[in-house]
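I have placed the structure first, in the form of structure tokens, so that the comments after it can refer back to it.
We show some of the complex, not the whole, and keep each chain where it was.
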Amino acid sequence: MTQIQNIQQLRQQVDYIDDELLQLLKKRGNIVQQIAQIKQKEKLPIQDIEREQQKLTKLVNQHIEPYSKEQIVSLYRLILNQSIDLQNSINGASSDTNSLKVYRTHSQHNTKVRVGDVVFGEEPVYIFGPCAVEDEQQMDTVANVMSQKGLKIIRGGAYKPRTSPYDFQGLGVRGLEILKSVGEKYNLATISEVVDASQVEVAANYLDMFQVGARNMQNFQLLKAIGRTNKPVLLKRGLSATVDEFLHAAEYILNEGNPNVVLCERGIRTYERATRNTLDISSVPIIKRLSHLPIIVDITHSTGRKDIMQEIAKASIAVGSHGLMCEVHPNPPIALSDKNQQLNIDEFKSLYDVIC
Amino acid sequence: MTQIQNIQQLRQQVDYIDDELLQLLKKRGNIVQQIAQIKQKEKLPIQDIEREQQKLTKLVNQHIEPYSKEQIVSLYRLILNQSIDLQNSINGASSDTNSLKVYRTHSQHNTKVRVGDVVFGEEPVYIFGPCAVEDEQQMDTVANVMSQKGLKIIRGGAYKPRTSPYDFQGLGVRGLEILKSVGEKYNLATISEVVDASQVEVAANYLDMFQVGARNMQNFQLLKAIGRTNKPVLLKRGLSATVDEFLHAAEYILNEGNPNVVLCERGIRTYERATRNTLDISSVPIIKRLSHLPIIVDITHSTGRKDIMQEIAKASIAVGSHGLMCEVHPNPPIALSDKNQQLNIDEFKSLYDVIC
Amino acid sequence: MTQIQNIQQLRQQVDYIDDELLQLLKKRGNIVQQIAQIKQKEKLPIQDIEREQQKLTKLVNQHIEPYSKEQIVSLYRLILNQSIDLQNSINGASSDTNSLKVYRTHSQHNTKVRVGDVVFGEEPVYIFGPCAVEDEQQMDTVANVMSQKGLKIIRGGAYKPRTSPYDFQGLGVRGLEILKSVGEKYNLATISEVVDASQVEVAANYLDMFQVGARNMQNFQLLKAIGRTNKPVLLKRGLSATVDEFLHAAEYILNEGNPNVVLCERGIRTYERATRNTLDISSVPIIKRLSHLPIIVDITHSTGRKDIMQEIAKASIAVGSHGLMCEVHPNPPIALSDKNQQLNIDEFKSLYDVIC
């Protein structure tokens, strides 16, 4: 018999063993599903970490040659993990992580957040307005134009978190008053950022929707304070937050009892400087798969460039975003903040005509 | 006179000075434009760094109180830079950088790259096909389906750059043969990656279009070798290349005489791991503003996730991409590379129906 | 006359204008300083945003050819900002970048921050202690060992900012009590994180030094609240903060009147996952060149790996760090947070023997 024939014969033995392995695995799979059904009836947890550890310990203490301990552990760990999956598929759930309140597994339908006359989670919602409330004239000009276009919500910052303490910090309560006043005059819902838990109560009197900015995505005291109200909130993704951290931040709000959370992708910090941040557009469909919450895109901060705003707006809607946020100022060159990236009224109208 | 009145009076003086400053600046602007016209006629360079340095040195050596040297330098540097801009605006160019051959300033119309029956730079071009050419059966299956859908170009890797030397490295010339053979059978143009300058000559006999992968974006010998052919090339953005570095890499090819370059955004490396890379979708409109070259999006590598591929495809087209590239394999679970991210035939058909 | 002569003649005119501009600017500078002196006497704010806006609006509405609106606005904004600087320099304050209070230009000697028996800014200070205060026994064990080694300051978290609301959030005031009690027993100064402005007043009763964590580096309300006390604070660099943003965050504290700030490099978020964060060791000498504040390195969070802690400790001291922070727990596997990266007592002793 030649060596090649020898190999072929040995390979037949391997094939036979592989079939046996498959039969055993199927049998094992069926049994774990039976166990899962009992656990479900008895409301017992699927995973039993202690039993898994015992099993692995017992296995590797046997004579396992020619395999190494690491090899056997990795094989059985895969088998155990697949068992968990098989059991979860019985239960309709899939793993521990998946029991966050922000996850789809927690809610059968998509969350819709009503703010004044707009509803996040249905047709795209467009939020325009200046970076900061500067004075009544400025706000009136913007609100008037927006109202003419049929828009129903306006933004404007009263508390501005700024890198330097010497930059314009916002008008505070006076800014909220101006915002509320133009909102009432033009029948626009209002949204503005709060930056500290202590502001929530006062600001609630002026605003229809809170905004939590990127820098405060993990300001958990602020998230909890907002969670204890019932007012809608737009939660922006942190400067370098993962999708997972972003959803956990939202969980802080839901966990306090406020379900009215709208997420906002606003770009992440990367090495690239052609844009102010890098718009992580993939995060929108990923988050929509994971969560029942609405998600919109801030096209101003994610790019910092007015010249590509129309294209980015179209891409964001195409990818499934529930809306857009974009800064508009009557006279950007003299704006007190973000003067290079705010649209002027004409640019706003062009963008509006393209997307709305 | 009260102090407030005092301030008002002083402010009037400031206003008067500011008007004088404006008149002087305008006068200055007009003179530099006259200089620019002469320079243009005489074909002299706009910027004269030596003169600028002399001027600044002279200025700061004067009595400049109450200003500091730094303040005066920064003011005059701004004035000098604006002069350069004013002069360039006369010439229709704007700065040194802007004379790269890849830039719009170099070409009055958009580059169109014809490969077989497709033209990059007009209607979106869709490139499908497996990560790697594995055997004839595999390629025939994919090519057949693509041909039925009316597609005109197919991809498949013959030289695979892999992180580990023990991973499948591609079939080499045998892979090119298989690719060429199915291309001819189904009337599909062919594209495949080359990874070394020495392969260019041979591969040119089999391929309709070269691909340069992300790892080789700055393999300048390879770029120059391709630049010396006239064959179309798809140049992928490097893993952590800036937009500027990407365009300079393309310049290596154009500078050798080959104008048939198509760019490909394929995601950049960031901290986020929900996707394999982070699709930098803003790079598409930015590059279209800067360059006359076509640009497409590789939706497979930029996400590494099949579940969001339809949304990402739609966003890429909406943002203005000249096409898409996407991996398709008849049986992804047994693929020799990228098995988790290649679409199977049914997934391909669904995607095709959504976008094409 | 040749064209070159033409250019020379025009350039003489430009030089003449530039001299006139300089004279006007000096005149302007002297007037704004007079205004500043009046404002100072009358306790009026230096910056008058409304007036600046009016001035810019008026300017850009004039005939300004050949300049564009953007050019004129950016020129005058620079002039206005320099005026603010000139006025502030009268007052001893300044918003000029080169004169932030954190910068060397502002202070002739290095800041030293005394906390109990240790002084940051002289010999390296070593801060050890558990991630979180869990109970009295745990804190007593650690404090006892540290005291035996002659250490003089201990850390322990009472308010834990955690990604998930379902993770251990710290013992709150009870944790501060335990920390204070072991501190007194073993004569150790105490440091612990505060995460909201509202906690500052209470926590001040228990702590010798505040810590502001990476997530709160731009929680400006918190920074300002701490700035209004005189208690030392350890300010950690944000997860993806630049050196510049880091120093501006410290400026918020100094600007409120509290000079006792110690900075802490704790790694930044990058694509690399071999470590929890990427220790940006270059930031230490860079910050020491820019700022008079002491800076230490958190070797636990910047690496997340116990196996390289000794080498990283040695490198941090060699690079010039004013100290180290490192987590130690009597029984890391059962720790309520950070269980994989805290040193146990023996590992602490080995590290101590190597570095101290």
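Letters A, B and C mark the chains in the order given here, with residues in each chain numbered from 1 onward.
Keep this in mind: contacts are C-beta pairs under 8 Å (C-beta built on N, C-alpha and C of every residue); 3 or more make two chains touch, one makes a residue touch a chain.
Not measured: the values here are computed from a predicted model.
Assembly remark, whole complex in this entry with 3 chains visible in place, copy number of the identical chain is 4.
Keep in mind that, in the parts below, only the chains that are shown with their structure count from here on.
A simple rule picks the central chain: find each chain's mean C-alpha point, then take the one closest to the mean of all protein C-alpha atoms, which gives A.
Rounded to a multiple of 5, the C-alpha superposition of subunit A onto subunit B involves a rotation of 180 degrees. Most remote from subunit B, judged by the distance between CA-atom centroids, is C. Put simply, the C-alpha centre of subunit B and that of subunit C have 37 angstrom between them. Distance between chain centres (mean CA atoms), subunit A to subunit C: 29 Å. Among the residues of subunit A, those touching two or more other chains are numbered 240, 244. Taken together, the subunit B residues at the contact with subunit C in this complex read 3-4, 6-7, 10-11, 13-15, 17-18, 20-22, 24-35, 38-39, 41-42, 44, 51, 55, 59, 62, 64-67, 70-72, 74-76, 78-79, 82, 85-86, 240, 269-271, 273. Subunit B meets subunit A in the complex at residues 240, 242-244, 268, 270-275, 278-286, 289, 302-303, 305, 307-308, 311-312, 314-320.
Of all the residues in subunit A, the ones that touch subunit C in their complex are 134-135, 161-166, 168, 195-198, 215-216, 218-222, 238-240, 244-245, 248, 251-252, 255, 269, 331, 333-334, 336.
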